[in-house]
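With one protein chain removed, the remaining protein chains of the complex are shown where they sit.
Showing chain A:
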């Protein structure tokens, strides 16, 4: 991987699999519940978090030696909040439609515990480049799970993907619905996101027994 040493590459690949922030560290569950009823929302959230974590980790890493440890959590929070608000304002001015799409995510990004978790656990003790990779890696790991959950919730709950009907028309009874299939309204409610995440955790730990804790 020319550009990345093996150790650096692991910063990106680990969170995608055996150190996934959602399924292994069980962080960021709140936003995973809230916005995965639709695939599109999951994708938008994944991209937003990717941006905020990449930049945020670099900022925290850059000022890590001058942050007083007593107020480091407040400093981290301020950095995330400021970043998110600036992004929101810029989008409102130059990509108004997109910013309306994002409105509800702004608050959710600020409270996402993966972001604070990586600032605290990684960026405070590592250099700029490695912090950047760690941020990108964890955001991707988070995004992958979000998109998987969003895919199943939208498909089984509404019978659509990205808003396009893929299973037929539930009212006119075409496609799958003609043989008695029904959308599962439960999939749209937040608890079902937990169950889908639970299934992913189950599958992942069945494949890799080393992940099972006593």
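By definition in this document, a contact is a pair of C-beta atoms (placed from the backbone, for glycine too) under 8 Å apart; a residue touches a chain by one contact, two chains touch by 3 or more; residues count from 1.
As a convention for this text, contacts and distances are computed from a predicted model.
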item: Omitted chain (choose from "Na(+)-translocating NADH-quinone reductase subunit C", "GMC family oxidoreductase", "Phosphate ABC transporter permease" or "Thiolase C-terminal domain-containing protein") - UniProt protein name; value: "Na(+)-translocating NADH-quinone reductase subunit C"
item: Residue touching the undisplayed chain, where the options are A:35, A:53 or A:116; value: A:35
item: Contact set of chain A toward the excluded chain (per top definition); value: 34-38, 41, 65-71, 74-75, 78, 82, 85-86, 89-90, 92-94, 96, 100, 103-104, 107, 153-154, 157-158, 163-165, 171, 185, 188-189
